[in-house]
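The complex appears here minus one protein chain, its other protein chains still in place.
Moving on, here comes chain A:
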Amino acid sequence: MWKTVLRRVLFMIPQLFILSILIFALAKLMPGDPFTGLITPDTDPKTIEALREAAGLNDSILVQYGRWITNAFKGDFGVSYTHKIAVSSIIGQRAGNTVFLSLFTIIMTYVIALPVGLLAGRYQNSIFDKIVVIYNYISYAVPTFVLGLVILFLFGYQLQWFPTSGSVDVGVTSGTFAYFMNKLYHLILPGLTGAILGTATTIQYLRNEVIDAKQQDFVKTARSKGVPVSKVYSRHIFRNSMLPITSNIGMELVALISGSIFIETIFAYPGIGQLFIQSIGSRDYSVITALVMLFGVITLIGTLVSDILMSVVDPRIRLD
């Protein structure tokens, strides 16, 4: 298996290389550049031109790409044109928030979805199952921003149980337990929104798998051998039903980093999703390319992790 993993990792290099050419070219093809938005009738156009020249934007695209890829190999993704700090630190700032939020969301999703999905499958057609199915249809249908706004309005403004914006209160000393709790407190509403949306898929998968598995021969065999029902569910069915969920984990990992533009916008939560959209708007090339490369790496790693996990969960699947 390790051979395969190594091969896959090596194969990522040309993939990422092609991705980098594509994204670099596409970013440069967009009209305007980071200085277009800075035009003022009184800033001498020469000043802007000088900044452009100093930033190397007047060089040919090949020269620019060459410079960028050389630096990128050294781990230097340049300085953000808009934020004027190193790309790594602006992404670092936001990524911390996004990872924290996504982890929280994923944990909440599984804490809700696993038992609900299993029970709904087990007691198919019961009242509980019907409620779950209706809940699923609704959470599938509701757009993120509608749900986000409703939750914000209800728990944030009407009941005032939770903060309505930001990731942490200003003035809490970073690194303390109070700081962590304060961050967690800010996470609940955006996390809940993400979780409600995320549960629909997971519950649906699980429920269907459980219903399927119930009819399988190995379940009937287990039952006829006299294995207690609860044990059949926890040992035989559960593990089998987890297969589609496991294959999904890779994508969850991608979502973990790329963030959600809607949730971040509604709850004024500074994460990667917003940073990405904002950078495209302001033509912040260095941030755009670094982020796409990051997404690329994570996606490739994510699928690899999924494959590895699949082979662990399901012995029939072999990596090589």
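In the analysis below, contacts are C-beta pairs under 8 Å (C-beta built on N, C-alpha and C of every residue); 3 or more make two chains touch, one makes a residue touch a chain; residues count from 1.
Convention: contacts and distances are computed from a predicted model.
Of the names listed as "Copper resistance protein CopB", "Heme exporter protein C", "Peptide/nickel transport system substrate-binding protein" or "Sarcosine oxidase, alpha subunit family", the one that matches the UniProt record for the absent chain is "Peptide/nickel transport system substrate-binding protein".
Touch with the chain omitted from the figure is made, among A:Gln15, A:Ser165 or A:Ser234, by A:Ser165. Here the missing chain is touched by one residue of A:Ile106, A:Ile266 or A:Val287, and it is A:Ile266. Hidden from this view is one chain, which touches chain A at 30-32, 36-48, 50-51, 54, 79, 82-86, 89, 93-94, 149, 152-153, 156-157, 160, 164-171, 265-266, 268, 270, 274-275, 277-278, 280-283.
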